[in-house]
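Left out: one protein chain. Kept in place: all the others.
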Amino acid sequence: MRLFSIFKEIVINVLKGPSTRKYPMEKREPFPGVRGKLSIEEDKCIYCGACARKCPTKAIQVKRQPEKEWRFERFRCILCGYCVEVCPKKCLSFKDRLEK
Amino acid sequence: MSMLVPFGPQHPVLPEPLQLRLEISDEQVISAVPVIGYVHRGLEKLAEQKDFVQDVFLLERVCGICSFIHSMTYCMGIEEMMSLSVPPRANYLRVVWSELHRMHSHLLALGLLADSFGFENLFYQLWRVREHVMDAMEYTSGARVMLGTCCIGGVRKDINKEQADFVLRKLSDVEKELRTLTPVLLEDYSVKVRLVGVGRLDPKQALTDGAVGPTLRGSGVSYDFRSTGYAAYRELEFSPVVEKGGDCYARTKVRINEVYQSISLVRRALGHLPDSELKTPLKGNPSGEVAVRAEQPRGEVLYYLRANGTDKLDRIRVRTPTFANIAPLLHMIKGCALADVAMIILSIDPCISCTER
Partner (left out) sequence: MLKVTEELELGNLHEKIASLIPRGYRFVTMTAVDAVDHFDIFYHFDLQFELNTFLLKLPKEQSLPSISHICFAALLVENEIQDLFGITVTDLVIDYKKSFILAQDAPVKPFCKVPGVGVSVLEKTAEGEKK
């Protein structure tokens, strides 16, 4: 009959210290390729509207008249990456971090 | 003299809202009636208003614990309708991500089961083991839960040598830590007293009630849809994990052994990745109707799709495994003590957001 078999793990964990990081004093470096925030290079954009048509949540709006405009609602974005694939000029990309 | 006691929808032990109206007499349960509908989002109707490529992203978000396998099953259905063949490297990568999802789902379920009988320390330790698996998924695909890597015709991202080595290192960490925790869950006296003999389901009743997944395999029936060999499972010889006993202890043992089996499947898949392109190009719109199945961590999922030649589908029907496991749950609960109800519910691993979509 085994009793208290978790006791050894508890002693090891107490001696090792906490496993959590003291955020925001210490931050972890994000892994490369993490989908953080969508960003656009405005000079390359030709306002074709392909990204607005393909977005599943309609977070991007593109207008050509009366003046050229590319608008993005950040809270509607689900970070799927469909617009990044479809853009003909490859001016959309994901930044690593969510905060900046 | 019987009393009606509602269990849920807000209960500290349940991960998602589910109500069971229990009729009890003197601490023993006589019958139970389930009431669901607290998280119904109408996703099947919403999917008819978006086109069939945007539906991959929508159907990934049906559930947060088994999300990759939902999108993979939908892509398998559309590929069968349009007669597309998936390249071999994409099949192996789909198996790698499916098995990583299976591991993280089983570790989550085991942690919640330990929490239900008050063993919070084991709950935290199992979820700390799960963090290694989440890091492996984030490094290879860019996100922790909603991977977004499956697409119609193959996969969108590749796993290069450096990422594969990272995943293998994380898997050996998972195996080492799980080997120290397995005897606590399976051989400790206080855990066995709570789990053995509770919630019995005999094999004939399990088959007529429509049970699937570890609920069925814990009762001695050897049924696992991965043995039909979809994706790359035929080349990676696979045999199901079965336990006799039919109680909560047998289902827990099935889940732990499946985690070890998934670790060895991922190691074999990453060791034999073939060289080919990642996806076949897509032309035109689907038409016809098709029904496909796959094996999720909780059981077998069925997708029925009907299309009419335009870019929007006519009907998408999803039958998730927890929906099928609620009927045997009503038979398992009869006759148990009131203190055991939480354990029996968590031993079928309820995922109510899958049930109600």
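Chains here go by letter, A and B, matching the order in which they are written, and residues are numbered from 1 within each.
Everything below uses one rule, namely that a contact is a pair of C-beta atoms (placed from the backbone, for glycine too) under 8 Å apart; a residue touches a chain by one contact, two chains touch by 3 or more.
Predicted, not measured: the structure shown is a model, and the values here were computed from it.
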Visible contact partners (per top-of-document touch definition) of the missing chain: B
Contact partner of the left-out chain, one of B:3, B:33 or B:196: B:33
Full-complex contact with the absent chain, from B:57, B:92, B:139 or B:225: B:225
Sole contact to the chain not displayed, among B:166, B:260 or B:304: B:304
Contact footprint on chain B, counting only the chain that is left out: 33-34, 36-37, 40, 42, 44-45, 80-81, 207-210, 225, 227-228, 288-291, 293, 300, 302, 304, 306, 314-315, 317, 319, 323-324, 326-327, 356
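As a working rule, only the chains that are shown with their structure count from here on.
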Whole-Å separation of chain centres (CA-atom averages), chain A against chain B: 25
In the complex, chain B residues that touch chain A: 50, 53-54, 57-58, 61, 121-122, 125, 128, 135, 138-139, 142-143, 146, 148, 156, 180-181, 183-184, 187-190
Residues of chain A that touch chain B when the two form their complex: 1-6, 9-10, 13, 19, 31, 33-35, 54, 56, 78-82, 85, 94
